[in-house]
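Taking it in order: structure first as structure tokens, then the write-up.
One protein chain is absent from this view; the other protein chains keep their places.
By letter and in written order, the chains are A, B, C, D and E; residue numbering begins at 1 in each of them.
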Amino acid sequence: MSMTEETPIPKRPSGFWSYANPVKFLGFSERVLPALCWLSGLCLVVGLIWGFFFTPDDFRQGSTVKIIYLHVPSALMAINAWFMMLVASLIWIIRRHHVSALAAKAAAPVGVVMTLIALFTGAVWGQPMWGTWWAWDPRLTSFLILFLFYLGYMALWAAIDDPDTAADLTSVLCLVGSVFAVLSRYAVNFWNQGLHQGASLSLDKEENVADVFYFPLLVCIAGFVLIFLALVLYRTGTEIRLRRTRALQAREEARS
Amino acid sequence: MKALLRRDLILAIRAGGGFGLGLAFFLIVTVLVPFGVGPQSELLSRIAPGILWLGALLACLLSLDRLLALDWEDGTLDLLATSPLPLEAALSIKALAHWITTGLPLVLAAPVFGVLLSLPQPGYFWLVISLVLGTPALSVIGTFGAALTVGVKRGGLLMSLLVLPLYVPTLIFGAEVARRGAEGMQTTTPLLMLAGITLGVIAIMPFASAVALRVNLR
Amino acid sequence: MKALLRRDLILAIRAGGGFGLGLAFFLIVTVLVPFGVGPQSELLSRIAPGILWLGALLACLLSLDRLLALDWEDGTLDLLATSPLPLEAALSIKALAHWITTGLPLVLAAPVFGVLLSLPQPGYFWLVISLVLGTPALSVIGTFGAALTVGVKRGGLLMSLLVLPLYVPTLIFGAEVARRGAEGMQTTTPLLMLAGITLGVIAIMPFASAVALRVNLR
Amino acid sequence: MMPDLGKYADAVLSAYGVSLLLLVLLVVWTLRQGRRARRALQEVEKRSKRDG
Amino acid sequence: MTLTIRDLCVARGGLPVLEGLNFSLAPGQALILRGPNGSGKTTLLRTLAGLQPPLSGEIIAGEDQIAYAAHSDGLKAMLTVAENLTFWADVFGQRDIETAIDAFSLDPLRDRLAGTLSAGQKRRLGLARMLITGRPIWMLDEPTVSLDVDAVALFASAVRAHLGAGGAALIATHIDLGLEAEVLDVTPFRAAHDARLGASDEAFL
Partner (left out) sequence: MTLTIRDLCVARGGLPVLEGLNFSLAPGQALILRGPNGSGKTTLLRTLAGLQPPLSGEIIAGEDQIAYAAHSDGLKAMLTVAENLTFWADVFGQRDIETAIDAFSLDPLRDRLAGTLSAGQKRRLGLARMLITGRPIWMLDEPTVSLDVDAVALFASAVRAHLGAGGAALIATHIDLGLEAEVLDVTPFRAAHDARLGASDEAFL
């Protein structure tokens, strides 16, 4: 008596979950990637050129406002990348779709680079504005902590051979880490009230930056979101191929 | 459960003075700080609460390394996992044993080291209180880190990397209590936060640790 | 000899990023200090040179733990001791590998961490110089500590205890160079002392380490 | 063509330079990894088809 | 109390190593696992002991029935022989360690630190631990490694006594134990690798 007769054949997943199948996912990403790449490139080029060449200087900050077109989008994406990893980790833990675990793995390096860009542009901005490269402002500090979480997460992936074990452990780390990241945010706020700018994108018109800065900023944010998506899709594909290569090689080895 | 606690304590004593070594590390960090930053006592007394907390944290961290590693290497963890003791309980006990051998001596010795760094008078009481409340959280969070990295070669440093960001909230509130205490300010809010973190962590972390350890034993 | 160096480096890379982790620990110590002592940048910039040196020292120390321990546990040391390679040479090579994987990255990263602690402008140059001269001594002395404690269970902490006092002279002169540099003072004397210590230690320590290791292998 | 950045030229230019460099490095690294993975997979797949 | 295995497939490192295993182990029965190096005996025992999940198939056994002894014995070098045994007795809720000490004639070594024992003496201590678990089904992975002839005989009689008391044993070994027991050669069950791969890799093929 064989296994398949006893257990009911699982229903073919349809809709969204069908992309949990690596092959299907590869097909999908192959189809949307070119469009995504062009679009993200377009947004970035338009947004950054608009921001850099065709916006006036701020009356207080002078030409340094131009840094906002890199700083704010990268800061947003740094946080959102972690959030995406959290969701992907949850999906892996609950439904055990491999693509989801690999997507989390693929997103981490992109997230780190975003964090680095945010930190660097912030530091460069801080020098003329606050007179120092670095201040232990809560926002900056929690970003540094986020950076550490990214490093730990990637180091854990790198340290473990078995891909499923690595996926499980990093997922647990991501969950626990998220809780502690939120806690840290509160702790840091309590520890030091800061210098940093408030939210500039809130709908509250009072607080908002002027429209001249606002529209190119939106385009840049769109560009960063799109390039993040493109990179994560592409990298997930790479991870899937690596896993497939591994599996095939293992089979070959076993046969010989 | 009692057996595991007893065994861990005996081992800590026999295997080269488990009680003393965390302490010794704490001592040495405290002693090295003046060599590093210079001997001005006004400067030292300002940084004393923070450095003492940091030293305690690092001493904890360093001794985490072998919390599970030895039991992993000689196969004890495999056998414990197949024993009637639930893994969550075993890990809680191990965290407790770690606290007794590391955290507790640190708490008791901290006032003495405070003298070395010319901690201001009112600071002693609050330093001890904050360490009593905070160090259990350090042990429990550390156990989680150890469970995550137990199968990994060179796990020691990787574990530090994973655990230290998790220590941030505890450190901030703990050092804040000690610092405010030393400067004679209100300590209620950070004290409550510290206690909250410790209780929450004790209640929840062992489950996460057990999940991680089960994955690693697989 | 080259084979041993190559193997140690490969192992450091394969076994979970040996290069990155000492660095990560350094980063984290630097990051935690402000949480402990508070965020005032004027205070931080005063203690920065000392804390950076201390952080580098601790990062070195933590990674010493497994410098010989892994090779001991799986019997490699027994086999190396019966091989044609003199033990002194083997230990020097291991110290070199340790410096390449730990000391060198620390030196390169120290200026970045200086920014975090608002190190004053002229300090960067002297910090790097002092670390370049000082960290090899840390690796060599550390190898001696590792050789002394290699057979001992829970050797990690015991080793810290033994090694830290040996690190004191290096730390004093190293931090002094960095501090004086940061404050724009003369640095010649401590710099010469630091260089002297490092050269002496490199010339003599491997013999002591080999003796200690031979005793432990017995 | 070049806008006048005033005394903050260093800051703005280095921010743009380093950020774009980091982005480009990330993209190049990603593409190289992807190409290599693709090639390795193709090789293995060809072999496994041939061997049946 | 019978252990039944149905159509089991076990994997190591994501690759199936044994598949289509069907057997059962009744009280009083011993089963010897044989098979060349790397055929998957250790993997099978670990799976049955619950340390890793099977790829597919069923393992039917009561709760808390299985005691497992691996290559490494889980001995603490810094505890004495008696303390090591007492610890495991406490963990398994037993009291009596004397039977185990007698069965493997450990009495002269009782107060020696486990770290100072010779290879064979350590192994004897590791085996004595099985008696202390009080569990009916023993899983032993190469139990007689480094034992001398006398110690092998001690071991064989301990197993016989265990079987006589209604226990069961599954033993992986390469040498002859002098036990009258059924032998299961795992060689025919080695996984045909092209048929299917590990659960985790399968998704990628």
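Operating definition for what follows: a contact is a pair of C-beta atoms (placed from the backbone, for glycine too) under 8 Å apart; a residue touches a chain by one contact, two chains touch by 3 or more.
Since we're looking at a predicted model, the values are computed, not measured.
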Touch with the omitted chain, as defined above, among E:30, E:67, E:114 or E:151: E:151
Subunit E residues that touch the omitted chain in the full complex: 13, 35-38, 42, 71, 116-121, 124, 142, 145-151, 174-175
On subunit C, residues whose C-beta touches the chain left out of the figure: 2-4, 7, 10-11, 14-15, 71, 73-85, 217-218
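Here is the rule we go by: only the chains that are shown with their structure count from here on.
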Per-chain CA centroid nearest to the all-protein CA mean: B
Between B-E and A-E, the pair with more C-beta contacts: B-E
Farthest chain relative to subunit D (centres taken as mean CA coordinates): E
Centre-to-centre distance between subunit D and subunit B (centres being mean Cα positions), rounded to whole Å: 42
Chain centre separation in whole Å, for subunit C relative to subunit A (CA means): 35
Subunit A and subunit D: spacing of chain centres that average the CA atoms, whole Å: 16
Contacts with two or more other chains, residues of subunit C listed in rising order: 15-17, 21, 24, 28, 35, 38, 153
Residues of subunit E whose C-beta touches two or more other chains: 78
